[in-house]
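Please find one structure pasted underneath; my questions will follow.
In this view, the complex is presented without one of its protein chains, the others remaining in place.
Order as written gives the chain letters A, B and C; numbering starts at 1 within each chain.
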Amino acid sequence: MNQQPVSSALLVSQDANALAERFRGVRARTEAICAPLETEDYVVQPIIDVSPPKWHLAHTSWFFENFLLSELQPGYERFHPLYAYLFNSYYILSGKFHPRVDRGNLSRPTVADVYRYREHVTDRVLDLLASADEATIARAAEIITLGLNHEEQHQELLLTDIKYILSSNPLESVFKARDIAPAQPPPPLGWLDFAGGIAEAGYVKHDDGFCFDNELPRHRVLLNDYRIATRLVTNGEYVAFMADGGYERPELWLSDGWATVQSEGWRSPLYWENRDGDWHSFTLAGVRKVDANEPVVHVSHYEADAYARWAGKRLPSEFEWEHAAESLPVAGNLYESGIYHPAPATADGPAQFYGDVWEWTQSAYLPYPGFKPLPGAVGEYNGKFMSSQMVLRGGSCATPAKHVRASYRNFFQPFHRWQFMGLRLAEDA
Amino acid sequence: MNQQPVSSALLVSQDANALAERFRGVRARTEAICAPLETEDYVVQPIIDVSPPKWHLAHTSWFFENFLLSELQPGYERFHPLYAYLFNSYYILSGKFHPRVDRGNLSRPTVADVYRYREHVTDRVLDLLASADEATIARAAEIITLGLNHEEQHQELLLTDIKYILSSNPLESVFKARDIAPAQPPPPLGWLDFAGGIAEAGYVKHDDGFCFDNELPRHRVLLNDYRIATRLVTNGEYVAFMADGGYERPELWLSDGWATVQSEGWRSPLYWENRDGDWHSFTLAGVRKVDANEPVVHVSHYEADAYARWAGKRLPSEFEWEHAAESLPVAGNLYESGIYHPAPATADGPAQFYGDVWEWTQSAYLPYPGFKPLPGAVGEYNGKFMSSQMVLRGGSCATPAKHVRASYRNFFQPFHRWQFMGLRLAEDA
Amino acid sequence: MNQQPVSSALLVSQDANALAERFRGVRARTEAICAPLETEDYVVQPIIDVSPPKWHLAHTSWFFENFLLSELQPGYERFHPLYAYLFNSYYILSGKFHPRVDRGNLSRPTVADVYRYREHVTDRVLDLLASADEATIARAAEIITLGLNHEEQHQELLLTDIKYILSSNPLESVFKARDIAPAQPPPPLGWLDFAGGIAEAGYVKHDDGFCFDNELPRHRVLLNDYRIATRLVTNGEYVAFMADGGYERPELWLSDGWATVQSEGWRSPLYWENRDGDWHSFTLAGVRKVDANEPVVHVSHYEADAYARWAGKRLPSEFEWEHAAESLPVAGNLYESGIYHPAPATADGPAQFYGDVWEWTQSAYLPYPGFKPLPGAVGEYNGKFMSSQMVLRGGSCATPAKHVRASYRNFFQPFHRWQFMGLRLAEDA
Partner (left out) sequence: MNQQPVSSALLVSQDANALAERFRGVRARTEAICAPLETEDYVVQPIIDVSPPKWHLAHTSWFFENFLLSELQPGYERFHPLYAYLFNSYYILSGKFHPRVDRGNLSRPTVADVYRYREHVTDRVLDLLASADEATIARAAEIITLGLNHEEQHQELLLTDIKYILSSNPLESVFKARDIAPAQPPPPLGWLDFAGGIAEAGYVKHDDGFCFDNELPRHRVLLNDYRIATRLVTNGEYVAFMADGGYERPELWLSDGWATVQSEGWRSPLYWENRDGDWHSFTLAGVRKVDANEPVVHVSHYEADAYARWAGKRLPSEFEWEHAAESLPVAGNLYESGIYHPAPATADGPAQFYGDVWEWTQSAYLPYPGFKPLPGAVGEYNGKFMSSQMVLRGGSCATPAKHVRASYRNFFQPFHRWQFMGLRLAEDA
């Protein structure tokens, strides 16, 4: 999840007070997410994709230090001369950085050091907003808005990485306990019909909105008549696929997917474990029996694609999804619900487009016609990843509500599973 | 390159004699390609992608034995009970197969054995065509046509694999010597302008034509106004990119591409070597000084994409390419030229669309709307590879002329270089 | 370093009070070693050989829980049902254990949990000693003595692992600051002459002594006339080897050593870095300029062997070393010096046999004639590692003084460098 705004397309709020308030809020939320953690939980990196929480805390601060304070604050001295090396993620044009694979090998800076770093950066940014001239504020507003959207992405990553960290441990710790009432079965799967023709896709510019550069430019796309499912695929439906030999039938799989099933020994979604005949899964509320009514989550693109083939359907394209979703309100089981786990659909009609799980599409992540990355190092945010990745849409139970929109493009390589990833079916009309 | 016809869309010649003649011709050409080889050249596999020539000879025979003779010839007994295991490539539904990585570890069957196998299969197919009833001939015609197109693909692979095998050896053998007159500079790069709108792409069905299933269905696509270069990018132009730090500037590269440049140490196209200040390259006619006038070849998608970014342009989409090419005659420096090396453009106007090099596009290899693979094991020919690969268009100096057409989709992972791969620029109008 | 006593050969103190006191002391020392650490330092595992300090703390407690409390304390309930899985190192007969490679991926149990576990085990062992009958005490004394020697080994590993952890971090933290007076040059290298003949090697049993099973049985060995250097090889001498192309001359190296030099890019001992022309090294007191007078440390067996060949000498056999050392007092720069770094020799005559650095010998780690491992899981302590490892002798600056003796056999694979490893020369008389 590596995304970025096109500043030239951005009409940010230039009201410094409002910006400062939003800044304070996002920064505080990052820290609130980490509140239940033990110091040790901040340090480890069980797989290369999962970064230590303290790294996320520092990296999101480095982002403001590097792109904002060092640029716009005259005489700004970096908090520590080596933090740029340690906490740059992949911005080659911003200088050398510590190898990703070694993030979990660093005991220092300590968690307390990192929190001091955060506080320092937060204070300096607020200082800047309180004292800079109007032109600087205007430029700062762009970078801050980008930085806050960046930080919201890392809020989601914090939750998915914490989940992976706690799950990689036989002690099965609970991140956040909750009471879980037995869910009602979701409504039967229905279909939403859309007529084909030329539609538009991509972000619509308007006052004080924000988007990443990969959502631009708004452009025309050609759709055929299609239908898209009213709700997500459930665990119950996915178990039927498994029971029907889903993981043993090569004809259902893409070649790379089948090779991965073999090499990784996949027989179920990530985090699932069969205990005495019942499927259980690790959640941020601990290990629970798999609920047939909930959307299936933690499946790769390969599994989503195989499931759809087994069901006689297909995944939607990213434009079919966007076309279906753009008139719907951005509401659902998002970060603010505080559940951090997908929940069953509850009503007929279009459901779960936003929140619950990121929905794999059949679209490769590629530039829109006329796509232009930002100049400079922030131009590395999105564009350079447009190779061998697939688009996901709609946000998840770990996505802040204000962060997502119809045009939002998330993207991952097709083998990943540790994000809150699931699927919705589509078919030709 | 793994492709297949949609039988239901196929109107094959049911004239058994004509079919037999074409069959004899294609089979003979495969053997003619191998004529210059020493026995030892048939055996080795220097990298996993490059198969031993004797494997190609046997695999293309197995294809007919497995999908035709075993299906349509009553009482057909396979030439050898283990050849299906040894020479099936990746058709999981046709049974277990020998690991690809070990193809070069098999000394037996010998080359002579493999030629006996070929002869046996060729004779049995001709027997079938000479004696079967009309309905059988009709079904046979479909499979044989598929098998011959399959064999033509392997003819190209034979040439590229032989090139790799001979190049992986300090003895620098010559496959086929030829006199090479100094080339004239190509005409300056011009641009062909196309107006946007709804166009059609994909194979147009007509009598006795053939296409692979991935070219279907013919469907509508939306194009924006665009321009496409009249000719391919040359070695001279590519050397300018190299001289301008092309391989040292991360901002020009996709992230995966840059990682590959670093891990593989790429500093030039495959087969290039700097000898005393002059670039040389290995060709099927031996090591030669790189000719600035010839099209650049043996570049990955990453390199093609970086070059285009450096040049301020982009790669065409596969539909832009097809739209530009479909009115042009299928002619150029193809297999029949006997050169097996790209040649300079010689005239103004649209040039080199067919032959010389496969042209990387910016399109991921994905199913067309409504795509349906064939039933059964041949359904594995194309569809299962629609993940993490990029489309190439236009055929190369190693492609038989009758094999290629405007709608033809070749595909490879973006890091491959050993095929005759190059590029043509495009831009938004 | 995996070693164990032969209980049948062991005459342990059966005075429960004395034993309790020694037990308390060793346990407390382990914790004292860790006192300077930050919580985060306890967690990471930068390479597979280096275990997280909290793992050492827990593993040395598991040892007593598993081999003592569970065996001799009726009704003993384990502190946590999963700790045996998490903190067993390699005792297959004691049940399954967590993969070594993943020790640094565990955030839980926390450091505080581990200290509670230690306290629990310490208290229960003391309870046992305070209340058990004589026969139980006698058996407990054997296991406790083994466990304390085991814990002393882990005290040394804690120091070497902490060194590696802090060094693997650009922040260059100081574990324990100290003032370092400029060292005086050591005396010139002298030689100690020994006449050949039949000697004895191995531990001499006596009252209340302890040894590991691999030091037994005491047995006869045949020595030729030999000479052994009075002191260790110094940094200054080693730099002369480097300056003479030591790392570029294959004829000086064992084949495996040369391959390692190439693949690892070794050009100096571990922890050395050339800064502006001067060699510096990371120490537990921070980064310091390499002192020519100090013994060279953190060299592999390959480097020790290559140095000796370059010097026209050889490494001593383990029996030559033992024969030379057994009449010397066990004294020197050991753990109790508090320096945790090798120090220059200061006087003529035999020097540095104990402490400073473990000395590589030319002897493979193999069983003595008549060697018998202990029955049961503790039999895995030493014997199963008698393959492809080399013997080191003499203890280091991180070895507790009471832990080492003339017959003590340490052993590591020849490529390791992270222990305090150095060398002393020998030659035929």
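Everything below uses one rule, namely that a contact is a pair of C-beta atoms (placed from the backbone, for glycine too) under 8 Å apart; a residue touches a chain by one contact, two chains touch by 3 or more.
Keep in mind it's a predicted model, so treat the numbers as computed, not measured.
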Message = Just to confirm, in the complete assembly, which displayed chains does the hidden chain contact?
response = B, C
Query = Per the definition of touch given earlier, which of C:Glu77, C:Asp256, C:Glu273 or C:Asp348 contacts the omitted chain?
reply = C:Asp256
Option from C:Arg24, C:Arg178, C:Arg267 or C:Lys384 whose C-beta touches the chain left out = C:Lys384
Message = For review purposes, identify every residue of subunit C that touches the missing chain, sorted by number.
response = 90, 92-93, 198, 219-222, 224, 250-251, 253-258, 301-302, 362-364, 366-367, 369-370, 379-380, 384-388, 414, 428
Note = Where subunit B meets the left-out chain, the residues are 38-46, 54, 82, 85-86, 98, 102, 104-111, 165-166, 168-171, 173
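Note that only the chains that are shown with their structure count from here on.
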Query = Which of line, ring, star, complete or other matches the graph of chains that touch?
reply = line
Ask   = Closest chain to the protein CA centroid?
value = A
Note = Distance between the CA centroids of subunit A and subunit C (whole Å) is 47
Request  = Could you please state the distance in Å, as a whole number, between where the Cα atoms of subunit B are centred and where those of subunit C are centred?
outcome  = 60
Task = Spell out, as numbers or ranges, the residues of subunit C touching 2 or more other chains.
result = none
